[in-house]
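Only one protein chain is missing; all other protein chains are in place.
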Amino acid sequence: MDQQEIETSGLSRRHFIQGASSVALAAGIFSSSSLNALAASVPGKKGGSLKVGVVGDVKDLLDAHWIVAIPDIVRLNVGFETLMVYDENFKPTYKDGLAEEVSTKDGINWIIRLKKGIEFHDGKTLTADDLVYSWQRLSNPAEKHSKALRPFLNPAGVSKVDNRTAKLTLLQANADFMVTLATYTSTVVPVGYQNYAKSPLQIGTGPYKLKSFTPGVESTHVRHKNYWDSGKPYLDEVRVLSFSDTTALTNALQGGQIDVAINVPLATLPTLKKNKKLDVYSNSAGKITPICLVIDMDPFKDVRTRQALKMLINRKNLIKQVLSGNGRLANDDYSPADPNYNSNKYPMQEQDATGALELLSAAGFSKSKPVVFDLKAPDDDAALSGLAKAFVEQVNTASGGVVKATATTVASGYWDTTYMAPGVNAFMTYYNPKPYFPQFSGMIFSYPETHFPEPGSNIKDLYAKALGEVNPKKRAAMVAKMQKEEHERGGYIIPYFVNAADSYSNKVKGINKRNSALPLDYYGMHFKNIWLDK
Amino acid sequence: MPILKFIARRLGLGVLTIFAVSVLIFLVTQAFPSDPAQAILGRETTPEALDALRQELGLYRPAVTQFGAWFFDILQGDIGKSFVTQLPLSDYIAPRVGNSLFLMLVSAVFSIPISIAVGAFSALRRDQTFDKVSSTTSLVLAAVPEFVMGTGLILLLSTSVFQILPAITLIDAGQKPWSDISGMVLPVLTLILAVTPYVSRTMRASMIEMLESDYVEMARLKGMSERTVLLRHALPNALGPVFQVIALNLAYLAGGTVIVERLFNFPGIGSALADSVRARDLPAIQFLTLMIAGVYVLMNLLADVATVIATPRLRTSLK
Amino acid sequence: MNTQPELQKFEKPDGLLRAALRLKRTQAGLGLMILVIGLTIAGPLIAPHTQTEFIDMPNSLNIPGALFGTDYLGQDVWSRFLIGGRSILLLSLSATLLGATAGTFLGLLAAIMKKKTDEVIMRIFDVILSFPQILLALLLVSMFDASPTLTILAVALSTTPRVGRIIRGAALSVVERDFVQAATALGESRIRILFSEVLPNVTGPLLVEVSLRFTYSIATIASLAFLGFAPDPTAANWGTMIQENSVVIVIQPWGAVLPVIAIAVLTIGTGLCSDGLSRVLAGIDRGGKGE
Partner (left out) sequence: MSDGLRIVDLRLDVEATGCDIVDQVSISIAKGRVLALVGESGSGKTTVGLAVLGHTRRGVSINCGKVFCGETEILNLDEGDKRKVRGRLVSYVPQDPSSSLNPALRIGLQLREVLEAHNFGGSDEARKARIKEMMAEVLLPSDDEYLERYPHQLSGGQQQRVGLAMAFACRPSVIVLDEPTTGLDVSTQEHVLKTIRQLTRDHGVAALYITHDLAVIADLADDVAVMYAGRVVEQGEVAEIFKNPAHPYTRHLVAAAPDIAGKKAIIGLAGRAQSPGKRPVGCAFAPRCELAEDACRVEFPAMVSVSVRHDAACIKAKQSSSGVGASTKSESTRKIGEPVIEVSAVSAGYSGNLVVHDVSLTIRKGECLALVGESGSGKTTVSRAIGGLHREWTGSIRLNGREMKTMARQRAVADRLAIQYVFQNPYGSLNPRRTVGDSIVRPLLIDGKSKHDARRSVLEVLDKVSLPSSYTNKYPDQLSGGERQRIAIARALVSEPEVLVCDEVTSALDVLVQAAIVDLLSDLRRQLGLAMLFVTHNLPLVRSIADEVAVMSEGRIVEVGPSESVIGNPQQQYTQSLILATPSIERSMR
C-alpha cells in the first residue's frame, strides 16, 4: 500500500534532465506529451460536473497529509496543494505549486516564499503562519505520517520569517529537500487544520472545495471561486465515487455513469480501447508491486533462499500472465526514472532453475525438506493477488517440488490484519512511482516490510551521507554501493514495472498525457486543467 | 381487547428473540481474532496508543459489561462510531436504510401482486398449459442463486448481448433513492425474479387447497356465481398462509440482499454489510446484522398478527 | 372415501421415491443433477491442464489446447471449470446432511418431549431463523476464516432449524396417532418410539426438505465464494470463477458463463427433484418456503 510518503531525498537539476531523456526514450512519449501540452494550452469550456470512479470502501479517509488507499490520494489532490510539483522527470517545479521560491545555502536551512494572493476555500489569505502550522503538523512525532520526516525535521525547526516567508531548519544536511516539498502529501493547510474524522471542515487552497463526504460512497467538491491560478478551474464540481470492485467500476465507465475511472484492471484494456467513447492512458513511470520476503524469518534467513526465488521466476511470463503484457521487466530494483537507476548495470535476471536449485540444496533444502511459505495478498486487487498466485505457481513448478509455496488471498482487513503482521513472512505490497531516495526511505523507514537491512549493515548511514552529498559523482558511487547490497541481500522480489492504467470518457479534455508520480498527471493537476466537452 | 393482548404477547416474544440474537452476534464478533484497537490504528502505532485506545473502547472490561454497554447504547439509539472511519455510523447507515427500503418497496410492489395473480390463476387452470409453464418457470427461478441470476441479467441486458441498461446503481449521497431509476431496473428485476416464485407457489398451493375444500364445493352447490365463489369464498382463505411467505420475503428484501446489492454496487444496507465485513468494521457489522435480524423478527410478527386478524377462528379464540 | 388422505400421508419411503420418479420433472431434475455431479467427479480426471497452470495471454479465446480460452490469469478456463465444481458440491452436500441430521433429531425431540424441551428448541430455532441464511454464514466465515469445516458448520447451522421445524410439524401429527399411543401403552422407551415409530413416518417430508435445503446450501456456498470467502481462493471454484472473470465478461465470457450455467443447472436439478418429491408427498404441490 502506497502509504504517506514524505520524501527525504533530492537530486540536482542536471541529473534530472539526463533522467528525463532516459525516461522519455524508455516510455517513448515525447510526441504525445508535447501534443498534450498544446491541447492543454487551448482554454477549456467552463462548467459541468465530473464523476470520478475509484475502487474504495468504508476505509476511505480524508486527510491533507495522510492517505491509505487510492480514493484517499484522489480526494487529497482535489482540495489540497503542495509547495512544488514534480514534472514528468520527477523534477520539482514551481508551476502549479504554492511556493514562489525555495532556496538554501547549506542544505540545512531552507527558505520558502509563498506566491502572492493565494486564498483558502474560506476566503482567508495564505500566510507563513499556515506554512508553519502545516510543517509542524507534518513533522509532529505524535502524527503517524511523520515517521519518515523525523530524522530530518521536528516542529521546533519550523519558523516564520515574514508574512509570506517561513524557514525550515533540518536536523542534518539534505542537498535536495525540494523533492520532499513536491511530494503530494506535503500539502499546505490553514492554521488549526484537522482531518475529516475530527472536523468535516476541510479547508485547503486547491481548486475545489469539499462539499460532502461519505466514506465508501462518494465525496462532492465544488469550484473554489477565488482560486489563484487565473481562469481555472473549469468544472463546477468534481464528484469522487467509491465502487465495491473493479467490475462495478468498469461497468459504470462503459455504461457512461462516470466520466473517469482511476486504476482500471489491465485485463480490461482491450475492451476499453475498443470502445469509441473512451480514452485510455497508461502511466509507465514505474509503479511496483513487490513480493516481500521477511529476511530475518525462516525460510528466508538464508540469503541463498532469497536469491534462489529471484532466479526461479520467469519475469516475461509474469508480465504476460498478470499484466496482460502491460509492464516492463524489472530486476528486483525500482525507480526506473531515476538517473541512478541500476547504476551497477546488472544483467536482467533470467529464469535459471538449475542455478536456483544448486543454491537451495546448498542451503540444505530438497524435495524431502522443501522451502515452505504462504504468500499473502489482498483479494480486491488483481494486480497483487494475481501476481501472488502466478508467482507461487511458477516457483513451485520450476523448482520441481523443492519449493512448496502457497498463496492466500485475504478477503477482508488485509492491511490491518495481515500486511506486516508479526509471524507473516511473505506478503504483497505496492508503491506508486517515485525517485530512488524517497522510495528507499519509504521502504526502510516508513515500511520496514522485509526488515532489511541485516544487522551490521551500514546502508542507513550511507543513505544519510548520500542525501547530504552535493557532488553527483560521489553520490552516484554511494548509491551504487547501496544498490549492490539491495541487489545481493534484499528481500524484495520485483519482477516488473506495472503500467498503471486509467480510462475516461472522450468528453473529458485537458488531461496532460505524460508520465508522472500520480495517475493522469496528478489527476489533471488537481482537476483544474480538466474540462468537459459537451 | 384480546387482539392487543396477543400483539403485546408476540411483541414480548419478539423482543426476547432480538435480545438472544444480539447476544449471539456479540459472542461471534467477540470471538473475532484481531484486535479492534489494532484495526483502528493500523500498524502505524505505538503500544501506548494501542493501550490508550483499548482503554477508551473499554476492551479491558469483562465481556458482559461490554455487551451491556453496547446493547443499551443501541437501545438509546446511539449506534456508535465506525472503527475505521471514526465517524458516527448513523451518517453512514441512515441514507442506506432509505435506499434499501425503496429497493424493497419497489420490488415488493411489483412482485407481490404479480405472484399472487400468477399463483391464483395457475391454481384455477390447474395442470393446464399456463399452470405447467408458470410452475416450471417459478421452480427454475427459485432454484437459481441471485448472484447467478444477476450476472446472467448483466450479461444479457447491459454488457454482452444488449447494452440497454446500466449494470450498476448510482445513488448520489443526499440524493433521493429514486434519482437513478434506470440504474435500479436490474437490481429490482433480479429481486423480483428471486422473490416471485416463492409467493406464487405458496399462493397456488393454498388456492388449490381452498378450491378443493368442502365449503367452496358447497358454495357452488348453493348456486353462487363463479366470481363470488372465488373472490368471497376461496381467495380470502387462501391468502392466510401467503402472508407468512410474503413477510419472509419482505424481510429478505430488506436485508438478505447482500449479494444483489453488492453485485449492482447498490448503496443499501446489504452492500454496507459486505463493505463492513471487508473492512472488519465491528460496530457496523454488529449493528447491521442486528438490524436485519430485527426486520426479520418484526416481519414475522406482522405476518402472525395479519394471519390472526384475517382468520376469524383464530381471532375469536384469543383470550 | 374419508380414509383416502390418510393412505396418501403414509406412503412408504421407497414408494415415495418410486412415485416421484414417475413424474417427468423428477426425471428431468435427476438427469440434470447426475449430469453436473458426473461432471464434478469425472472433470478433474479429464481436465487437460492443472487449475493454476499458465497457458497463454489472459482472457484470450481460441487458443490451441484451451477449449474455452484462458481466464483473467491466463489459466485454462475449461480445466478450472471441470475441477471447480467438486469443492462446492462436497461442501454443500456435507453441510446439508449435517444440518438435516441435527434438524431431524431436534425436531423429533421437540415433537415427542413437548412442553419445555419443545419450547426451548423452538426458541433457539427462532433466533437462528432471524438471520438470512447467507447473512449468518457470511458473519461466521468473515469473523474467523473460510476453512472447509467452518463453511460446512456455518451452512449446517442455518439449515438445522429449517429442517427441524418441518420435521417437528410432521412428527407432531404422527405422535398423536394411535400406533404411537399403542407403543406407549406397551411401555416402549421414548427413544425407541422416536426412531422406530415416528421417524419412519416423517421420511417423506424429510426427503423433500433435504433436497430443498441442498439447493439452498449450494446457492449459499457459491455465494460465499462469490463474495471472496472460498476455502481455498487459489483453487478453481465456480463461485470464485464468476467473481474473478466477470470483470472481463465482455471479451472472455466463458470464465464466468460456464460456472453460471453449471450452478444454474445443478440447482435447477435439485429444485426439480424436491418439487417432484413434494408433489407426490402432498398430492398437491406445496409452495416453497421463503428465502
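Some notes on this structure:
Going in written order, the chains are labelled A, B and C, and every chain counts its residues from 1.
To be clear about the criterion, a residue touches a chain if its C-beta (ideal position, glycine included) is under 8 Å from a C-beta of that chain, and two chains touch if they have at least 3 such contacts.
These figures come from a predicted structure and were not determined experimentally.
Hidden chain, full complex: it touches shown chains B, C.
When the omitted chain is restored, the residue from C:Leu150, C:Ala183 or C:Ala235 that touches it is C:Ala183. Residues of subunit C that touch the chain left out of the display are 1-3, 6-7, 10, 12-13, 177-179, 181-188, 197, 200-201.
Mapped onto subunit B, the footprint of the missing chain covers residues 212-215, 217-226, 228, 232-233, 236-237, 310-313, 316-317.
In this section, only the chains that are shown with their structure count from here on.
Distance from subunit C peaks, on a Cα-centroid basis, for A. Across the assembly, the chain pair joined by the most C-beta contact pairs is B-C.
Per-chain CA centroids place subunit A at a distance of 47 Å from subunit C.
Our note on geometry: subunit A versus subunit B, Cα centroid distance of 43 Å, whole angstroms. The residues of subunit B that reach two or more other chains are 33, 154, 159, 262, 274, 277, 280, listed in rising order. Residues of subunit A in contact with two or more other chains: 254, 380, 411-412. Subunit C contributes residues 25, 123, 126-127, 129-135, 138-140, 142-144, 215, 218-219, 222-223, 226-227, 242, 246, 249-250, 253, 256-257, 260, 263-264, 267-268, 270-272, 275, 282, 284-291 to its touches with subunit B in the complex.
Subunit B makes touch with subunit A in their complex at residues 33-34, 38-39, 41-45, 82, 84-87, 91-92, 95, 154, 158-159, 163, 166-168, 170, 172-174, 183, 262, 264-265, 267, 271-272, 274-281, 284. For subunit B in complex with subunit C, the residues that touch the partner chain are 16-18, 20-21, 24-25, 28-29, 31-33, 119, 135-136, 139-140, 142-148, 151-152, 154-155, 159-160, 197-206, 208-209, 212, 241, 244-245, 247-249, 251-252, 255-256, 258-259, 262, 273-274, 277, 280, 285, 289, 292-294, 296-297.
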